[in-house]
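Structure first, commentary second.
What follows is an incomplete set of chains from the complex, kept in their original frame.
Naming follows writing order (A, B, C and D), and every chain is counted from residue 1.
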Amino acid sequence: MTTPYKRLDKDQAAVLLVDHQAGLLSLVRDFDPDKFKNNVLALGALAKYFRLPTILTTSFENGPNGPIVPELKEMFPDAPFIPRPGQINAWDNEEFVAAIRATGKKQLIIAGVVTEVCVAFPALSAIEAGFEVFVVTDASGTFNDVTRHSAWDRMSSAGVQLMSWFAVACELHRDWRNDVEGLGALFSAHVPDYRNLITSFSTLTQTR
Amino acid sequence: MTTPYKRLDKDQAAVLLVDHQAGLLSLVRDFDPDKFKNNVLALGALAKYFRLPTILTTSFENGPNGPIVPELKEMFPDAPFIPRPGQINAWDNEEFVAAIRATGKKQLIIAGVVTEVCVAFPALSAIEAGFEVFVVTDASGTFNDVTRHSAWDRMSSAGVQLMSWFAVACELHRDWRNDVEGLGALFSAHVPDYRNLITSFSTLTQTR
Amino acid sequence: MTTPYKRLDKDQAAVLLVDHQAGLLSLVRDFDPDKFKNNVLALGALAKYFRLPTILTTSFENGPNGPIVPELKEMFPDAPFIPRPGQINAWDNEEFVAAIRATGKKQLIIAGVVTEVCVAFPALSAIEAGFEVFVVTDASGTFNDVTRHSAWDRMSSAGVQLMSWFAVACELHRDWRNDVEGLGALFSAHVPDYRNLITSFSTLTQTR
Amino acid sequence: MTTPYKRLDKDQAAVLLVDHQAGLLSLVRDFDPDKFKNNVLALGALAKYFRLPTILTTSFENGPNGPIVPELKEMFPDAPFIPRPGQINAWDNEEFVAAIRATGKKQLIIAGVVTEVCVAFPALSAIEAGFEVFVVTDASGTFNDVTRHSAWDRMSSAGVQLMSWFAVACELHRDWRNDVEGLGALFSAHVPDYRNLITSFSTLTQTR
């Protein structure tokens, strides 16, 4: 009677980054800008770290929505990049869906701007198409808490799993022993409190 | 085991605006008044833009609840307008349900004041009557967060989809190419941040 | 796949007021005390107005939990009053359940202090026993938002419907024409904004 | 169509305390530190009071994550203590699962740091393995409200029951008469408002 546990698997998962564009980011007000920037870059970094196939898409990037955030473009120079000519739901763009199917993955990790449109629409369509869908809530932004929670409720009711980027990283990694340095570096770069723990620990263990 | 994706379709949808009355609006305290006014007018504007059949209803408008907000009445001079003589759940008013059935639509987009009564009651009745129901959370107001979340929970559990007016507009429009100017004008009028993006963009592209 | 609409019916409903005791009320911190007092008295007043069978119960009222709030006791002098000798879940008290069954009602409207114990426990037991259960969220208090939302989630998952006292009153009343004066008096006494609307309206219509 | 009421039973329940480590606690920002410390110790105290089998586990305790909170270690000197060599999801550690199975209990009460990883992962795995799972929301901490609510939604959708430590204690105890002094002492130590009620009550009844 409940949604069964769908566990992220780094061999099964692809990442979709939808409409993180310089103009659209000014619409995001459910996160502090410093924090949101960090969350999006952290998601990009983990996608890269786990070598997950990653697909970038934008909406109308020659208009007021503006270009994709440069850091993301630089992080994934060879990833499929689909500037959509007009489709609001990225899933309505055949090239986008083709790129997803080309990865051969069944688990989709989605984040974008704004949550109730650029994230929720393809997430719902992906569920309908039989994928397992994981939305990264803290790398997806929108106007305010009311629009956020409406979007979360709609997605959750449809079977989407809501996760933070940190949970995604941990679930993909499974075991610290797979690469202590790598995961530690990811956390150190994007979780200031974790970095502080490492700084204190390293200083103490090196000096003694 | 989950609610399937019901996608809004402009050929299938009608809009119900329930009890946005001058007196009742003083009860709405889960939104700032400036924002709420904008959200309600934005919903009206999108209903008009997409030429969705729209039905207005009020409760006891000759008493303390006061008249319908004049802007809505002016926006829809020819829409069915059903001042209910007493029924609290608009669905209990036969004329109201008849007007809905007369549209021939199966998707109902509902907003009103207050959320847990004037919105939730007809939304739940409409679900029971076999309609697909979409409640516009940010154009529906109530006393406070506790009453709001109780109403959302009750509606969501019954299969109502919770959406913002912005998501409704985007899901109905499907593709910017259907009418870039029109959707842009809607957003420019009701999303200040979007208007600013357009202002900056237009100024730059015109002057160069 | 979703919870069907269970509509409150004044001929089918009974009210359970659980552990609104002078001592326990000092534990309630998810509501401002002025507001919570008003909400509880409003629920009492509507139970009385709709002549719903009402059952009062307390836990250990001779100890630190303190006596029942005097206003409630005075409001329902002849109602079954079951001071429980020790059972935390009121449903474990046979006398309490017998009093409920004696009403012959199948819909239970429950409120109490604290939400996750005195409300959630009997609400969950009542669902299990086949009743339709409606919890009045704004007349039920607890320590903080975390404990509140945990309780709401547990109850909602089990099929409890979450409502505000205002929604309960409106759903029971069905139609203003059943008694305009009575419902107006209830709202005037417990919704300050509504009272103001009535004051302004009455003054204007009387003086002109 | 809904999750049935699973009632905690002190003869059926075991407690899992996951990664309450001195370093990791600096990541917890969805609770005030004074409150969170109290909640964790209250959960420990109730586990001890009800003599529930309790299992402690840590992640990488010789690194930056730091050692387990000393109070917990002292409270359960003889409990199984499983410092995991690397598994992020404690359920991936065979020794941990073996310790759980050795208790013979089918109800698992889980708390830990951080909620969306150290709590949610084993909670979801335990559901999958057929256990009844109760997560103690106020003894589990994480980075912020977004990560918390994402974790709650994922767990709730999978059938996990969300409870506060106070609700856990009350549901296990069933009836004050089982031991008034014991439960009173637990509350007095961890609920300041309750302690004040007892102080006032005792003073009055002793001096008169």
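Here is the rule we use: contacts are C-beta pairs under 8 Å (C-beta built on N, C-alpha and C of every residue); 3 or more make two chains touch, one makes a residue touch a chain.
Keep in mind the model is a prediction, meaning the values are calculated, not measured.
> What number of copies does the complete complex in this structure file have, with 4 given?
8
By definition in this document, only the chains that are shown with their structure count from here on.
> So what angle, to the nearest 5 degrees, turns chain C so that its CA atoms land on those of chain D?
90
> Would the interface of chain A with chain D count as same or different, where same needs over half of all numbers used to appear in both copies?
Shared-number fraction below one half, so different.
> Just grab the chain with the largest centre-to-centre distance to chain C, centres being mean Cα coordinates.
Comparing chain centres, A lies farthest from chain C.
> What's the distance between the Cα centroids of chain B and chain D, rounded to whole Å?
Computed value for the inter-centroid distance: 43 Å.
> Where the CA atoms of chain A average out and where those of chain B average out, how many Å apart are those spots?
31
> Could you tell me which residues belong to chain C and also touch two or more other chains?
If we look for residues of chain C contacting two or more partner chains, we find 1-3.
> Could you please write down every pair of chains that are in touch?
Pairs of chains that touch one another: A-B, A-D, B-C, C-D.
> For chain C, which residues are in contact with chain D within the complex?
Per the touch definition, chain C meets chain D at residues 1-3, 23, 26-27, 59-60, 63-66, 85-89, 92, 114, 116-117, 120-121, 124-125, 127-128, 143-144, 146-147, 149-151, 153-154, 157-159.
> Under the touch definition given earlier, write down the residues of chain A that touch chain D in their complex.
Residues in contact with chain D: 1-5, 7, 31, 137-138, 152, 156, 161-164, 166-167, 170-171, 173-178, 180, 191, 193-194, 196-198, 200-201.
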